[in-house]
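Here it is, the structure, as structure tokens.
Every protein chain but one is kept in place in this view of the complex.
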Amino acid sequence: MPAGTLYRGREGMWSWVAHRVSGVLIFFFLFVHVLDTALVRVSPEDYDKVVNTYKHPIVSLLEYGLVAAVLFHALNGLRVIAVDFWSKGPKYQKQMLWTVVGIWVVLMIGAIYPVLGHAARVLFGS
Amino acid sequence: MSTATLDKVEAEAQASPYITVTFRIRRFNPEISDEATWQDFELEIDPKERVLDGLHKIKWDMDGTLTFRRSCAHGICGSDAMRINGRNRLACKTLIKDINPDKPITVEPIKGLTVLKDLVVDMDPFFQAYRDVMPFLITKGNEPTRERLQSAEDRARFDDTTKCILCAACTSSCPVFWNDGQYFGPAAIVNAHRFIFDSRDEGGEQRLEVLNDKDGVWRCRTTFNCTDACPRGIEVTKAIQEVKRALITRRF
Amino acid sequence: MSATDHVELSSSSAAYGPDNPAPVIEPPRARTKRTPRSTRTNFEMYGWLFMRLSGIVLVVLVIGHLLIQLVLDGGVTKVGFAFVAGRWASPFWQTWDLIMLWLAMLHGGNGLRTVINDYAERDNTRFWLKMVLYTATAFTIILGTLVIFTFDPNIR
């Protein structure tokens, strides 16, 4: 049966989709992150081994994705809070979303060097 | 008076530039098949006509079995909410020229309600949610002999939500409602809002209690689809937000 | 009057016709006919409020955390057992990480609860998914808390 078309929602809907996806991603990351940190209780060697794999370039890239998710989720979360508690929030939700995206882009560009710089050095030498 | 624009409007009307458009309609007739299918219709239409006019052309001149609801044809009865080019709108308020007639215009029933035939859905769950919020004035004490007084400002407080025509465009655009028909949906909340913020009403507490339900206002994820879809231009999300805040202030 | 009352749900291979209509297309979950009684608890409201309040606190904690871990002093490269040991020597960082852990897990856990409520179609599935979620959340919180409190820099 041919499915209906995708609902062509606007900014509000897509930002919510992104918020939800990022939230779920962070949750799963956090779960893993607590597990690996727990290794400090077991054996420092193992902990360092795991943490060292984090220094692998591929993982750095994932890390960059994580930062992207967290930053977006955090900033958009603040927007959602503004929509809920500020009486003009619903009116300016689109403007706020574009502000969020703007800040997010700036921060993500800013994060390139600190987060990916190490990976670049590993890959291309310093 | 700027006659320039008027002359333009009238000149355009005079030229009657019929164009050919394709309507791609999602058909479903349980008397024929249990499958929904897409069907294309090509028709000549003036771009200043409405999608509803296009549907009528199809029904009247091409395929009488095409089924949809409609009545007033100018956006005040709420019969013909449907998904046009992926978005909920009233067919009678959507002009062809406003939705890019170069590509096929897709028309489907609204989402989240049982499809009964073609564009007709079962509206009962929708109206039930409406009835569940007690959408009527509740007062205590003796009736006054004359009208109840209400200042113009108090009247303005809930003006926006009195405009609702119960078309269901909002509720059936809400992602929370789609996968979970249990949610009251924006239309019910809008109609609760209309009374909660009416200075004459004394049943606000009961209505808020209903909407404090696990399927009530707290399920709204502020996706704004409802506000975007509302053909009456009601600030639906804002109304929901006001109800949420009323609940919080009453509880603390 | 809903037509669904009259629909025969026999999906026989026989050709459908006016007297033998196919089942209509139901949404994943139709609204139940019951009129909801007031639930009389404010659980959903507190949950909702908690999401916003914890969110605000988390902005500071999580972004601060990321800043320290990934940006300052050479980013991830510096992270290692010694680094962790150094940080958890201070009760300040201990509290920081502890609050962050609790808030983030509860916030994320509650968020995921909403997600499950939205998408799980069958009551049974929903129940079990939530059970898994609660267990995982509780486990993570307990484990993390233990680690922070019982951390021993001299384990080596």
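All chains are identified by letter, namely A, B and C, in their written order; residue positions are counted from 1 within each chain.
The rule is simple: contacts are C-beta pairs under 8 Å (C-beta built on N, C-alpha and C of every residue); 3 or more make two chains touch, one makes a residue touch a chain.
The working rule: contacts and distances are computed from a predicted model.
One chain of the complex is hidden; its UniProt record names it "Succinate dehydrogenase flavoprotein subunit", one of "K+/H+ antiporter subunit F", "Phosphate transport system permease protein", "Succinate dehydrogenase flavoprotein subunit" or "Urea ABC transporter ATP-binding protein". The absent chain, not drawn in this view, touches the displayed chains B, C throughout the complex. For the options C:Pro21, C:Gly55, C:Gly108 or C:Gly144, the residue in contact with the chain missing from this view is C:Pro21. Only one of B:Arg26, B:Lys93, B:Arg219 or B:Lys238 touches the chain withheld from this view, namely B:Lys93. Contact with the omitted chain, checked across B:Ile25, B:Val107, B:Ala129 or B:Ile165, is made by B:Ile165.
Taking the whole complex into account, chain C touches the unshown chain at residues 1-3, 6, 18-19, 21. Remark: the residues of chain B touching the chain excluded from display are 1-2, 5-6, 9-11, 13-14, 29-31, 48, 59-61, 63-65, 67-79, 93, 95, 116-118, 120, 123, 127, 131, 134-137, 143-144, 146-152, 154-155, 158-159, 162-166, 195, 198, 200-201, 233.
In the analysis below, only the chains that are shown with their structure count from here on.
Separation between the centroids of chain A and chain B, computed from CA atoms only, is 35 Å.
Separating the CA-averaged centres of chain B and chain C is a span of 32 Å.
Contacts with at least two other chains are made by no residue of chain C.
Among the residues of chain B, those in touch with two or more other chains are 36, 111, 178, 244.
Interface residues of chain C facing chain B in the complex, by the touch rule stated above, are 1-4, 7, 11, 16-18, 21-33, 35-36, 38-40, 42-45, 47-49, 114, 117-119, 121.
Residues of chain B touching chain C in their complex: 28, 30-34, 36, 111-117, 122, 124-125, 128-129, 131-132, 176, 178-182, 206, 209-210, 212-216, 218-219, 244, 247-248, 251. By the touch criterion stated above, chain A contacts chain B in their complex at residues 1-2, 4-13, 16, 20, 80, 83-85, 87, 89-91, 93.
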